[in-house]
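This part shows subunit A:
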Amino acid sequence: MCSRKYVPSNDTGLTRRNFIKTTGVVAIGTAIAGHIPTIFAQQKKPLRIGASISLTGKYARSGEEQHKGYMLWAKHVNELGHSYGKADLPNSGEPGLLGRPVELIVLDDRSDPTTGVRLYNELIHSRQVDLLLGPYSSAVTNAVAPIIENAQIPTPNPMASSTAIWEGRNLQWQVQVQPPGSRRLPGLTQVAMEHGDEKIAIIYEDSEFPRNAAKALRARAKEDGLQIVLDTAYPVKITDWTPIVQQVMNSGATVLAGGGYLPDAIGITRATRSLGYQPNILSLLVGVALPDYRDTLGKAALTVTGDADWTPNVNYPGAQKYVEAYRSEYGGVPEYHSAGGYGAAQILEEAVRRAGTVDDFEKIRDIMFELKTTTVFNLYEVAPLDSPDSGLQLAANRVMLQVQEADGKLENAVVYPDEAANAQWIYPFQ
Partner candidate 1 sequence: MDHPLQLLANGLVVGAIYSLVAVGLSLVFGVMRVINIAHGDFAMLGAYVAFFAWDWLGLSPLVSLLPAMAILFLFGAGLQRLVIERVVGRPLLASLMLTFGLSLIIWNSSQVAFTTKLRGISYLTEPVTFLGVTMSQSYIVGFVLALILTGALFAFLKFTAPGKAIRATSQNQDVALACGIDVRRARTLAFGIGAALAAAAGTLISMTGFIYPYMGFEYLAKTFTIVVLGGLGSVAGALVAAFAYGLLESFGTAMLSPRIAPALPFVLLIAIMIFRPSGLFGTSVADR
Partner candidate 2 sequence: MMQAPVFEARAVTKSFASLRAVDDCSFAVEKGAIVGLIGPNGAGKTTLFDIASGATRLDSGQIVFRGEDISALKPHQRALKGLGRTFQLTRVFPKMTLMENMFVASPGDHRLHERAREYLELVNLVDRRHEYASDLSYGQQKLLELARILMLDPELILLDEPAAGVNPTLLKSLLAFIHELRDTWGKTFLIIEHNMNLVMGHCDKVVVMSAGSVIAEGSGEEIQANEEVLEAYFGKSTHPLGRAGHGA
């Protein structure tokens, strides 16, 4: 339905430049984040890859990490001709992607879907980037999805865990890289049941992703025969979790699960500690995996469990080299948002290399949808193009982490599933 009458393939000449001159303010900027080493000869036209990421506002913390992942990937491709763990792909010998230097064009969407939509339009039609990478967050990804569909550019989305973006929508150009929100907190209900817990409380932030996670958790709790004694959303933007945790305490639950993002994880842990509440399992979304969580809470974080899309000690191909590279580039230990960014870019890299071209979008798209691979971030396989949920992530999985003490330092130990575990699940919560 959408008319493509004005899509610019050949109207880019004088008219546009004239308009820019007359208004005088329209941004036609220089690349912001590309690291183009001098090894490239001048005649090679850079391959421009665009993305909008939340660098300010509500999602800035995570968006920034995702951005680092993108930048590191571009750097490695430009220097080595491939990213870590992808050395065996076609054309990996020469620097760049298919011999062309990668130039990242990253813009700040201010955590705002309206701006995100505007920026993808800008990237596609005004800046005429060659390829796209996804934004941060389910909300922005959801808003820009129709733009990318209309523009018909293959795009991997690193950090949108909401399944609603893909389910039943038969998207043709976008794939999910992150494990879907429905597979959150793996093993939680099983471990609880094995230890004889009966009552679980599920509390979650009232936004798309935590609701999604809670829905799946609810189903699994029922399946495993746990009694849900409290099941409630709480509004976004709250600053004090004490009243809600008090409710959980009053409900007699021995398992507390849920939360939302990093602030929720910290807030709920603080409130639990403050009230002296002692459930057998305290298991929270997102936050536990992030270094900020342990740094903020110190010993109060001990034995809290949480899930992770990724941990710095995974043994996916190239992952350890990636951790090292991140450490030397930015300092500190990477967390999953940056690995996700890196991993999503690797999907694009692999699809392009296998297609052997950057111009045939359909070929790249078909490969991207059929690809089964492993990135530094996770496993990758999506629902096929003809499925109603096309593009939905099928293979990526999560592990369960627990904050444990080793040599006087707090660390995230992998405690579930058994094949990935490097430590015992300390039960009960202390």
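Quick note on the criterion: a contact is a pair of C-beta atoms (placed from the backbone, for glycine too) under 8 Å apart; a residue touches a chain by one contact, two chains touch by 3 or more; residues count from 1.
Regarding selection, all candidates are chains of the complex that A comes from, given by their letters.
Fair warning: this is a prediction, and the values are worked out from it, not measured in the lab.
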In-complex contact partner of subunit A, selected from candidates 1 or 2: 1
Over in the complex, which subunit A residues touch candidate 1? Could you list them? 56-58, 60-61, 64, 203, 206, 232-235, 237-240, 242-244, 246-247, 250, 262-263, 266-267, 270, 273-276, 292-293, 295-300
